[in-house]
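With one protein chain held back, the other chains of the complex are shown just where they sit.
The block that comes next holds chain A.
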Amino acid sequence: MDSGLVIRKRSPEDAVVALAGNPNVGKSTVFNSLTGMNQHTGNWPGKTVTNAQGYCRSKKHSYVMVDIPGTYSLMAHSAEEEVARNFICFQDPDAVVVVCDATCLERNLNLVLQTLEISRNVIVCVNLMDEAKRKGVRVDLERLSGKLGVPVAGTVARRKKSLSGLLQAVDAVVDGKENRVPLRVRYPRAIEDAVSRIEPAVRSKSGGRLDSRWLSLKLLDQDPALTREIGVYLGEDFIMDPQLCNLLGEVRETLAGQGITPDRMKDMVVSGLVRASEELCRDTVTYEKSTYNDADRAADRILTSRWAGYPIMLALLALIFWLTLTGANYPSQVISNALFWFQDRLTEYFHFFGAPEWLHGMLVLGVYRVLAWVVSVMLPPMAIFFPLFTLLEDAGYLPRVAYNLDKPFKGCRACGKQALTMCMGFGCNAAGIIGCRIIDSPRERLLAILTNNFVPCNGRFPALIAILTMFFAGAAGGAFSSVLSALLLTAVIVLGVGMTFAVTKLLSGTILKGTPTSFTLELPPYRRPQIGKVIVRSVFDRTLFVLGRAAVVAAPAGMVIWLMANVTVGGVSLLNHCALFLDPFARFLGLDGVILIAFILGFPANEIVIPIIIMAYMAQGSILELQSLAELKELFVSNGWTWVTAVSVMLFSLMHWPCSTTLITIHKETGSWKWTVLAFLIPTAAGMAACFLVASAARLFS
């Protein structure tokens, strides 16, 4: 995991500020507003799974801001919590900002109180003040600050201006101008006695490098992982110190004599923290209306209801696809016309300057044409799909999907949060695989990683959309055609999700045996998405990013393909040699050699599969001016495509090896070649089997 984060200061004076907080309190939004960076934000718990850092400047200082994963506690039960705790404890940040949700302050204060035990340089940022106001929740910030003994700043992180108070507070803490005494939670007598018996020894032996009260508490409750970390930080001499060990042994015995086992002690500590938070809130938070959450409850009753829950999920998916398909049609046409007009101009220039034909072929017919295809086919659907999906994400719908799908996932002995990682896979499978960190159980996490590829990433969407429209929906014509496409696409996705369930079940019955672990999932309040920002962000951060990646791969691939299609050995092009070689096998799967080659060459990025197919067919003879899907269909049909080929290509696109980036990510996340190889083989085998079945059935009945 990323606990070994290296802080990159821009100058030695930079102060390091950690941003901590419960999941889903707008921590990443605070981070983005402060640093001007674009960490992905979304209304669901657990989307920041690694530390991110950025820079920001106040009137007095320059800061390195570190966005650490959201956690409920610092008692480290999961990987993210460990990352968060280790950073606050052992990386000595100059200040720690704990971001809280004003609408749910009580639960958040638990983390604040735990942070106060470790660090004196804490600033509490009560975020989402606007939401709280709307719901009639009033937080007395001044009073809270007085009680906690640290600065408290109210913010609306979406509005940058509201963060100036927070920065001032951070300045004051870093300058050492805050010399109030932070609140310390008092635990039951037996624990306090035990702490006071060991604290002096702990203080002198640790040299004051960690808070001695906190250190004493942690040594008493004997968390093995934390003890190890402390050993690394303070040195083995400290942990193994005979005097200290003896004293600890005695005190633990006294506690045991009072019926306080380490587990019981942890309970008492947590209860103490929760009670203290409760008390703090009683004095500082007032609710003006008891019905403040009624709208959310009503929405939940519909979106997660027994009868409507699943249909609404499907309907939303189909609606998004329909909007994407309908909206993308026209701009796709315009962009492709423009780009191919430019190709003709390029060709004229090349001829004008008397460039050799091979150079023109390689650069214009190879590199440029593939790029043009990738851009015109991918850009419009992505520019529509991403914002729509982000809207759902921002509004807080995704956790409801996980809630709805937990039962079937449990049936496969997996975790409902796999639904969240599946949703991330729609954007990019590599991102989905990193997202699997939100699943605590290693077994369930592996299940999610190995099956993530069954949902098509947006690199595969355009091909699916194009083929669906050409072969199945185009004939219907008019408005109905896009409705039909959307429904068919939804069916394809449902098939992918079905495969996810089937394979998950298969794996948890064979190589990943085990019982489902316990599961808690927070369903955050719905929030009104910021439509303008969503559009800008998803177009610039996601669409252009993905497109850029595709272009980087597509350009050289275009050149390679052109060369393969035009360099001949024995009168036959290299591409044909390869295609002919693979053809017999590909026919079994309902494909042809060219298609299979395209998938193989598309290993670095799935986006280029269709462009490769087009280029290979065009190089084989019939030169076409490809400006519409109808002409494209003509090209495919003249190369022997039938509806069986179309279905097989879609199935294979849905189920084949993950792209190289995804595989590298899987290797990084699992640290094992075995799982990486399996992640390659499982979808490939599933796809080949599905294609073989369809092709054989079609042969049988035709």
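Quick note on the criterion: contacts are C-beta pairs under 8 Å (C-beta built on N, C-alpha and C of every residue); 3 or more make two chains touch, one makes a residue touch a chain; residues count from 1.
Throughout what follows, contacts and distances are computed from a predicted model.
One subunit of the complex is not drawn; among "ABC transporter", "Integral membrane protein", "Ferrous iron transport protein A" or "DNA polymerase IV", its UniProt record names it "Ferrous iron transport protein A". Across A:I7, A:M37, A:M75 or A:L391, the single residue that touches the chain missing here is A:M75. Screening A:S11, A:Q243, A:S290 or A:T520 for touch with the missing chain picks out A:T520.
From the options A:E142, A:E253, A:D267 or A:D344, the residue with contact to the unseen chain in the full assembly is A:D267. Among A:T103, A:N121, A:T284 or A:S648, only A:T103 touches the chain that is left out of the view. The set of chain A residues touching the chain not shown comprises 72-73, 75, 77, 103-107, 110, 263, 266-267, 270-271, 274-275, 277, 296-297, 300-301, 304-307, 309-310, 403-404, 406-408, 410, 416, 440, 517-525.
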